[in-house]
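Of the protein chains in this complex, one is absent; all others appear in place.
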Amino acid sequence: MEKTLTVCPYCGTGCKLNLLTENGKVVGAEAANGRTNEGELCLKGYYGWDFLNDTNLLVPRLKSPMIRREKSGKLEKVSWDEAIEFASSRLSSIKANFGSDAIMTTGCARGAGNEANFVMQKFARAVIGTNNVDHCARV
Amino acid sequence: MSNAITEIKDAKCLLIFGYNAGDSHPIVAKHILQAKANGAKIIVCDPRKIESARVADKWLQMKNGSNMALVNALANTIFAENLQDQAYIDKYTDGLEEYKKIISTYTPESVATITGLAPEDIRSVARLYATASESMILWGMGVTQYGQAVDVVKGLASLALITGNFGRRGVGCGPVRGQNNVQGTCDIGMLPNIYPGYQKVTNDAVREKFENKWGVSLSPNEGYKLTQMNHLVHDGKMKAYYIFGEDPAQTEADLAAFREMMGKLDLVIVQDIFMTQTAAMADVIFPATSWGEHEGVFSCADRGFQRFNKAINPPEGTKVDWKIFSLMATAMGYPMSYENTKEIWDEIRSLCPEYAGATYEKMEGLKSVQWPCTDEGDHDLGTSFLFEGNKFTTENGRGQLFASEWRPPQEIPDRDYPLVLSTVREVGHYSCRSMTGNCSALQTLADEPGYVQMHPLDAKSHGIKDQQLLWISSRRGKVITRANYNERINIGAVYMTYQWWIGACNELTIENLDPITGTPEYKYCAVKVEKIDDQSWAENHVQVEYSALRNKLRDVAKG
Partner (left out) sequence: MNQFVFADPNLCIGCTTCTIACVISHQQGSDYELTEKSFVPRLTVIKNLDVSTPVLCRQCDDAPCAQVCPNNAIISEDNHIKVIQERCIGCKTCVVACPYGAMTVVTTTVAKGAESSLFKAEKQTSQALKCDLCAHSDDGPACVRVCPTNALRLVTSEDLDQMNKKKQLAAASAAGDVISFEYF
């Protein structure tokens, strides 16, 4: 069994925990002695990891890029290259036709982390050219 | 939070205002219990008898929507009884005259009807708070999710100012943040008016610094807020929406209006780990790696930067979030590439003076660095409490006293919709539930259609039995949910948690935005409940609808 020290993804307390893994699967979580949690966890910290094992209890995991070619059409799986090309060309054309401020971006206050959000707002500000950056802090 | 979570136990008085730690942050609740064990007086202002109220020295069961009136009356009492720290006010604050003018009319007697509180109870709380040697205020969504939210936040901070409760251990103000990294998204500038590190986009010198670093010219104008989207889309000004790791189709107020807006956009890009209701509406889906599959830094509620690590390999076909943005940037003509998160973090540090000293090395293992941490040297390990020496982050460095007249909530109960609906948290679920709903134990502990917590007397007057299914509706929508008799609930109000698909309380909520933050009034709208006579039909209906929704998302995911 291996242990990986990490931070609980569920609330703002910032509890440190060890994820226990075996053969590439998560098998448990135990409390670590972090600054704020001092060796304790709540039910979400102890029992909130098995979504990583693709349980598909509520919602399926996304494993392939998808695009909807026509508004009335359905989502279809495509390669990463095609999805990036599709999305970037449409964003560029909206930017060209309606201006940068016609594009809204929202960041992720959950498991993504600060670095991912930094790169997103840099993408919005430096590439799209807008300060239309927000997130669900209000929810 | 101005002071560390770990300083809660150093306080001698805790004023807990619209914040239910027991359900939203059990580990913070532990710190509150420790404070009590250390002899702190506990004051709870909340319409429900929440867990902290049960052990409180003083519980003010105020009416929903009366926050500003109560805060003003507390301030009024403090001055009326001469309990303020006048030397502190004179030395470190501005705006006293204007402040006193407003609060002077808010005697405890004058707010008795609005708050539902006995004047003597308000007075005794004001005395406890003002006379303790260290007083700390904790608040949560019970303050911020009202149409009048920022005013109350400033009002609470002013209570701390007039009693000299800043700049020391065990004092200050703690808005305890809900989502694990919502402090981080603010820290990192996921807001339309600031760059990372709380630097204004309208400040020329700041903008120039970012322009030089990134090699492009940047917009000098503040961006739009998320909550303005609806109007902008209807006016044809907003055409595309790139949603990263959120499920607004579950979490926004007034969901019917939200879905209509999504249908009008030319392009919706969703980057997520699960096929959420929002992802199912997208034109482009980018499958990302999850917590547990990548590493980085989170900011916890008390400004603590902490590193999280990769435990398992992500599923094939997914990509790390920052790599997806880099691919998009490159495809749009701005070549972007990073080796790892450390390289990104170092760029953040180079742009943000407040975080400059918070290196990956200082966050090794169990260690945590609370910003500001300005120096890379080992002597600077961050800041447990802000405003040392009572220097504030205002333009002149002085605390600005603020009071505002109380405004009633927008939609007051009437004959047609006689109950107040307030949306709250489920202890075993998180946000839109896409993660916890896929966890076996948590999913089994609480599942669809969720509950509406009601006082037994309110339920009985509608002929509704405990655990029965019922209809609940507002002027905006109607959903089915299950009655949960709960004596801790105030009569005349009902409470629902917000992650359910069938019992989706946000079909009912109202978009009355705070004028500054744009936060909807999730804590107050008018609803009615109706008994369902055929319970077996209702149970079946819930199961059928639930399966249909699950199957729909599974079908969409198949492509």
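We just call them A and B in the order they show up, numbering each chain from 1.
Methods note: contacts are C-beta pairs under 8 Å (C-beta built on N, C-alpha and C of every residue); 3 or more make two chains touch, one makes a residue touch a chain.
Just so you know, these numbers come straight off a predicted model, no measurement behind them.
A.B. asks: Give me the visible chains that the unshown chain touches, in label order.
C.D. replies: A, B
A.B. asks: Looking beyond the chains shown, say which of B:29, B:201 or B:419 touches the absent one.
C.D. replies: Checking the options B:29, B:201 or B:419, the one contacting the hidden chain is B:29.
A.B. asks: What is the set of chain A residues that contact the non-displayed chain in the whole complex?
C.D. replies: Contacting residues on chain A, toward the hidden partner: 27, 40-43, 46-47, 50, 55.
A.B. asks: Can you list where chain B touches the absent chain?
C.D. replies: Given the touch definition above, chain B has residues 21-23, 26-27, 29-30, 33, 49, 51, 54-55, 427-428, 440-445, 447, 486-488 touching the missing chain.
Here is the rule we go by: only the chains that are shown with their structure count from here on.
A.B. asks: Quick check: how many Å separate the C-alpha centres of chain A and chain B?
C.D. replies: Centre-to-centre distance between chain A and chain B: 19 Å.
A.B. asks: Taking the touch rule as given, give the residues of chain A at its contact with chain B in the complex, in rising order.
C.D. replies: 2, 4-16, 19, 21, 24-26, 32-38, 40-44, 47-52, 54-68, 71, 74-77, 80, 83-92, 94, 98, 100-139
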